[in-house]
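Would you mind keeping the following structure in view while I ask a few things?
As you look at this complex, bear in mind that one protein chain is not there, while each of the others sits in place.
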Amino acid sequence: MKTPFIYRRPIRWGDTDAARIVFTAHYFDICMEAIESFFHEILELDWFAMTCKQSTGTPFVHAEVDFHTPLTPRDVLNIRVDIEHQGNSSLSLILYGNREVEGVAAFTGRFTCSFSDLNNLKSIPIPSDIRQRITCYQQQSSKLISG
Amino acid sequence: MKTPFIYRRPIRWGDTDAARIVFTAHYFDICMEAIESFFHEILELDWFAMTCKQSTGTPFVHAEVDFHTPLTPRDVLNIRVDIEHQGNSSLSLILYGNREVEGVAAFTGRFTCSFSDLNNLKSIPIPSDIRQRITCYQQQSSKLISG
Amino acid sequence: MKTPFIYRRPIRWGDTDAARIVFTAHYFDICMEAIESFFHEILELDWFAMTCKQSTGTPFVHAEVDFHTPLTPRDVLNIRVDIEHQGNSSLSLILYGNREVEGVAAFTGRFTCSFSDLNNLKSIPIPSDIRQRITCYQQQSSKLISG
Partner (left out) sequence: MKTPFIYRRPIRWGDTDAARIVFTAHYFDICMEAIESFFHEILELDWFAMTCKQSTGTPFVHAEVDFHTPLTPRDVLNIRVDIEHQGNSSLSLILYGNREVEGVAAFTGRFTCSFSDLNNLKSIPIPSDIRQRITCYQQQSSKLISG
């Protein structure tokens, strides 16, 4: 388990708008890419397989981004994904998006999802194997910070 | 000036993902459509003309959505746009997204933008004609609520 | 059945890219909106219900656009949808995108979909009630042109 998890994402032409910076809404597409990768690599959880085979999912109940500095296609983002809180069904993540060059803070994101039965969209407890991986990632991350 | 401003938006096939509900990131595209319409119709401000002719813009410094209930292509959204706060340069909006049928609350969004010189991305005071329209809309909205 | 079917679509800020015109890929989102509306209003066919309830769909086998003139957020598109060809399983559409002001031709699109069983993605014959509506629309359109 590599800690911290960093998702590397070059900014592309298609991310921009007529102000020649990344369009507000596209930050959320980029964050969802980072979170999908975090789920896959750290929690070993494939959203698509989970949805199609087990009819369970992790619909988001909250998503927010604070934008610190604008981004253009010359930039590459390094997005660090941290766990803010693990509830019974819910998982809250913090995303730190930094420009690769000089490490300038570009944005901070906060996203909360809720493990759910997709048939009735009722929340379910986080499965125990996923919970263990979340806890493990939290412990390794806290060592990094305190160490 | 029609108060409150409501942006009507049918949910479309292209808004969905494999969980058969609207994809998290697409809510922000939808909210930006609603805000663009609010700026155009209520504040009489055209983002594109403003960007190209005056090199001023309203980049967003914060965007968030709380998701209350999932949406599918059978739904039509009515999105009410309210002003939460008017600062020197910044404008904070609240968006209430309700399903047209039965008026079920679908999401609440909070978006803050900052009037800016796009050449150096420094904030500028909200132009006085825009400020007047914002104040007028706030006053009419408060009458609606108190009345 | 209103003939010809016209989908009206204002160009928005979020459609643009850093060249300050509509981004190439976004034309296809716009065309898919127009086609979804055509299916719904003319063929009385709801992609979402069809997918979820009958597990049948109309995946596209071909999509193309010729771009005649660039578009910006000041423009409103009127997109006419015509039927080019009806096969056993396949349906080919032509889309004529014109600027509302002065009617300047903005793009021509050609899209072919294939009615399919989504369980095995094998093509199925176009259902007879849909076929009748397609034929009816073709007949009314040809009268318009010849008349």
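Here the chain labels run A, B and C in written order, and each chain numbers its own residues starting at 1.
Keep this in mind: a residue touches a chain if its C-beta (ideal position, glycine included) is under 8 Å from a C-beta of that chain, and two chains touch if they have at least 3 such contacts.
Computed from a prediction, not measured in an experiment: that's the story for all the values here.
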Touch criterion as defined above, residue of B:Thr16, B:Thr51 or B:Thr112 at the omitted chain: B:Thr16
Contact set of subunit C toward the excluded chain (per top definition): 18-21, 23-25, 27-29, 31-32, 47-48, 51-52, 57, 59-67, 70, 110, 118, 121
Subunit B, residues in touch with the chain not shown (by the definition above): 13-14, 16-18, 20, 23, 25, 72-73
For subunit A, the residues touching the chain missing from this view: 12-14, 16, 20, 29, 32-33, 36, 46-49, 51-52, 72-74
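The rule is short, and it goes like this: only the chains that are shown with their structure count from here on.
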Whole-Å gap between the CA centroids of subunit A and subunit B: 25
Between subunit C and subunit A, distance of the C-alpha-averaged centres to the nearest whole Å: 35
Sequence positions of subunit C contacting 2 or more other chains: 13-14, 16, 20, 72-73
